Structures are given as C-alpha cells and as structure tokens.
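Before I ask anything, here is the structure I am working with.
The complex appears here minus one protein chain, its other protein chains still in place.
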C-alpha cells in the first residue's frame, strides 16, 4: 500500500519552498494561490498579479475588510502592504513578458515529458480561457506546475504527449504533485522527492513517461 | 517695392490662428514656441511637449520662478497649470504616434511642393538631430511649417525638391512664412494669404514651385 | 471656450454607438471594475452585431446573482454590477476577442453559451497580447513580435519569425470604435485616475479606440488631480459621464 497523498495545503507548502528571498512570484488561480500562505518567514517575496497589483499582502477572508478594488487575478480580495504598487494591464504584462517574474506556480491539466503544459481548457468544455497563464508559462524565468498526480479517475497527468490543447511548449521546470516532486531536465523527468510512504515504483506506476531517480531522491520535507 | 516681412512674433500669431478650441498642440523649438503666446483668448488649447508634460502653462521668464523639473522639450521652464499631466517618454510618444496630437507647428529648413519637410540638419553641420520632430511630422493630424520664406542669402526655402535630408515626406499641410500663408493641396501649393503690401508675383518670385492663387487670396489678418 | 468633456447622461454618452461596432470594455472580472452604466446604456440602445474586446465576456445578470450569494462570505458585490454578459445575454454580441471567455468550473458564461449555440464567434487571445495589441492601436504601431503563443491555438493563421534564435508571433494592433472604461475621478479635460486594481484593463483601453468614454465616480476641478498621479491623460478621452449617486436598475434610463 502506498502512502497518503498530500492535501492541497501541503502541496502548496512544498511549492513555496522554491521561493528565494526577493523573488517576484506570480501564483495562478486554484491551489497555487495557497502558496501565498507558506512563504518562509525568513524570506520576503514580491507577489505580482496579472491585473496589475504588485507587492500586495495576504488574502482577505472577512468581507468587512474586503475592498472590491483591491483584488488579485483570481478575484480574491487582498490586503494592501507597504511597498505595494498598482500598474495597468499593459505594464503588468510588460513585467511578465519581459522576464521580470522569477517564478510562477500554475495549475495544470497535463505536463509532458518535455515540460509542455496544458492548462487552459476544461475537459468537456468547448471554450477555453487562456487568461494570463500563457504569458506566464512562456516568459517567467521559472515555471512550477502544481497539480494532483493523476486525474480523478486515476489516469496519469504527467504524460508522454499532451492530449489536451497546449498552453506553452517546454515551459515547466518543476512539477509538484500530491505524491512527488519532479524536475524537468534535458535528460528527462527526474524524480527528486516522494511523499512519505511512497516508493519509486509506485510513483512511476502513476506516471506515463519514464522517471529517472535522482541521485539524491528523498522524502518530501514537510515544514 | 514689396511690403515688409513679418517679424517672428507676428508669424507666430498667424500660425496660432489655426488652433481650434480643445485642440492638442505641440510646438517645435524656435519660432514655433512663440505661438504659445497667441492662443486666442476665447479658445483653450492643450499643449503637449515631447518630454511628457501635457497641459502646461506659459513659459517662465524669471529664474526665481523657474523649476528645473518643469521644462518643455526646448528646455524652457514653464508654469504648471490646473489639469496638467506628467507622463514618461514612451507614453508621450504613444500620444504623438497614435495620432492624438491635433496640430504641430515645426520650424523648417525647406518644404517641397509635395509638403516634404526638411528640418533636422543644420547647413554645414555633419551631424543632425531628429529629436521628436520626425514623429510629429509623420503622425500629427496636421503639420504647420513655420519659417522665413527665404534663406539669409535670399534663396527660396519652398522648393521643388528638397536639397537637405528629408525629415518626413508629404507631411506639411500649411506653410506660414514671413510673407505668405500657403496650403499644400493635391492640386499643388495654394497661396492663401500674403503679408501687407505684397503681390502674388512678388511672393511667387521668392518661391520655387508654381503657386496657385487661392480664389479667396487675401492679406494676412494680423490680430 | 473652456474644454469640457463631461456629458450629462449615459444615453447621450453612447448615442453614436452603432450596430457592428467594436467595443473595448474595461474590467477584469471583479465586481468593481466594469463600466456598468455605459454597458447598460448600450444594452438599452439595443444595437446588435457588436464585437466585444476584453478579458472576459462577462457573467451576465443571472450568474452575477448566483456569485453574489456564493461569494457573500468573501466579497460584497455592489447592487449595480452590470458586465458585458448583459450584452451577450441580449443577443447583441456576434464576436468576442477575449482572454477569459469560459468560466472556471462547470458553469457556462453567456458568451460560452453563445459560442456553443453558434451565435457568436470567439477569437481567443492571452491577456498580454490583448493588452499590447490595444496599446499598439493607441500608439500607431501596426504590429509587433511576441514569443507568447508560438505553437499554440493563438498562433493559427499568424506569421512566425525568428529573432536571434527564438520564434516570435506577429500580433496586429487592435483598435476599437469605442472604449468603455470605468475610472474613479476625472476633471473636465478627461484626465483620469482609477481606484486600486480596477485600473487594469480600463487604463490600457483608454485611447485605444476612435472614441473613449469614461464612467467615473466623481468629477473634480482641474488641479485637484496631482499631475504626477494622473494615469490616463485627458488627450485619450472624448467623453466623461458620472455614475448615479444611488444604484439604478440597468434598464432605467440614466
């Protein structure tokens, strides 16, 4: 029996370990947003949101404190923070497309062995929404895909070739799932970390492309 | 004997008669700058300067009142004015190049019969300065060339073909000189107004291309 | 005469919006960013065959009511949030050039339904190229090369070209007939400031159409806006109209 699968909070915590001091970080909607809660206390990170707010504070949970004109790209109200800046949409994407975002964490439907990303359609939906995710995937210095390892019916989401429409080719640098951390390298997909209780074979069994065990393969550090 | 030639102030006064209420106006360095003093009192004009100040007030003449950080593109200190706006250089030229400037008044070395403009070099100088004049000449809705009718040694500055390097082709709509007002039309150069005491033949004698007398040819209205 | 771009009513502000027009409509997706009353006035006018350009094609009144209830514990919606979905719902829209036409999850936006019913055409474009294409129109740039979208759905029918070993897509300027934008304060010159994150698409769209119309909370005297802090120079704005003090139903003349 393999171990437990990580919950969303723990997945976000693991992804947030990638943030280095002073980095400009953009979090996609969904689970990636949760990464904002797990910035290591000894680090300061500048959050950028597609709609043009930069350096904002935590998400507001009390509607009494929410400002409809201070929301992130996921339409969540956020707190102002000293040093925050507001820019318009064009400038916000000059920042993204000029390579000024250090890390983006994006949700994913599928990631291929080359790091191709599919995330702008929903299965069964005719119309997709690119939003700003394609810009981030093409232009951020580093892209982390944060997703469950398999679909609800158990099929691998890390695949040889995408079956869903592609958002951006060869853009994913790191995949963080609810059972593994996988680096996309020129040699192929390197399994770097596994959730507690999982074996290489078990993770491989839920992953379509062949995984290369890292020389340093270890259990995901939680906290 | 022809009449007097107009002085610079009077030339500027005549050019400023072209400004309509609410127009966005950019004045080139030199004589064109003087147009700012002659906006008809019943009209409000928005002055735009290449360095990104918009809607500024009159030129400051007392160094006690001058602010080194409120200057126009000719490095003249100007007064602030309610409704003034500061933008950066890129935005300032989005305004120019997007056709949002209604009229520009530019100095000229030469204007051709097609309205080609030459004004970015100085005779005898190896290196020229385009500044923002080329952008204005290409993109303003209307370009007025404001210049003396002839060179210091009496040669026509309105010519069949430019002898100086071209700033912009077929951009000049109206030429205001110290003896005439000439419209650049598809039919050719139409002499619309002459300084007091001048005849059609006298103006034609100082102009290389053939002039067409306007059906409405009249004396330049001063004041 | 003093320059004065303030017009007296929303009906007057949109009087020349014509059937078949291309409308750039501000907002991103939140409840406080839309030019609600301008959209409502276009809905009342009933012009059809519109192309709408923006981030999303809107939620429309029904989904806004559903979201209002669902989001109540997080964010209160103003009662007068009318978005481009109103125009789509009423069958006035035949094309959308949009980044976020489809709702996340299993609800369908009015625009999704219109596409599925064959009533509207979608040109899908990412937010970055959408913004930059509108700015290009504002600034007389015919087209530009961006790496974003090469090898994906947005590249269909577009030129791809290499610069220094990387592939770029040629994206064309996108000019509207009318930009409908929401701002916070204006003066009679049309200078605009926004409030917080509502600046986003609104400021980008101002100036990118033949006519820009701004819906504002308040008109102030010239000089009341700090020249260093004005976001949209009045040069880009042709008309300004003030929102009603008290919320009004969308179908009531304003």
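Residue numbering begins at 1 within each chain, and the chains themselves are lettered A, B and C in the order written.
Going forward, contacts are C-beta pairs under 8 Å (C-beta built on N, C-alpha and C of every residue); 3 or more make two chains touch, one makes a residue touch a chain.
Please read these numbers as outputs of a predicted model, since none were measured by experiment.
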With the full complex in mind, choose from C:28, C:111 or C:168 the residue touching the hidden chain.
C:168
Sort through B:37, B:129 or B:185 and give me the one touching the missing partner chain.
B:129
For chain B, which residues reach the chain that was dropped from this view?
29-30, 49-53, 60-61, 63, 66-73, 75-77, 86-90, 92-93, 96-97, 122, 125-135, 138-139, 165-169
Touch residues of chain C, complete complex, unshown partner
132, 136, 139-147, 163-164, 166, 168, 172, 193-194, 196, 199, 226-229, 231
Using the document's contact rule, name the residues of chain A that touch the chain not shown here.
21-22, 24, 42-44, 46, 48, 54-55, 80, 82-87, 91, 93-95, 97-100, 139
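Keep this in mind: only the chains that are shown with their structure count from here on.
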Apart from chain C, which chains still form joined groups through touching
A | B
Whole-Å distance, C-alpha centre of chain A to that of chain C, is 29
In whole angstrom, what separates the CA-based centres of chain A and chain B?
56
Where in chain B do residues touch two or more of the other chains?
none
Find every residue in chain C that makes contact with two or more other chains and list them.
135
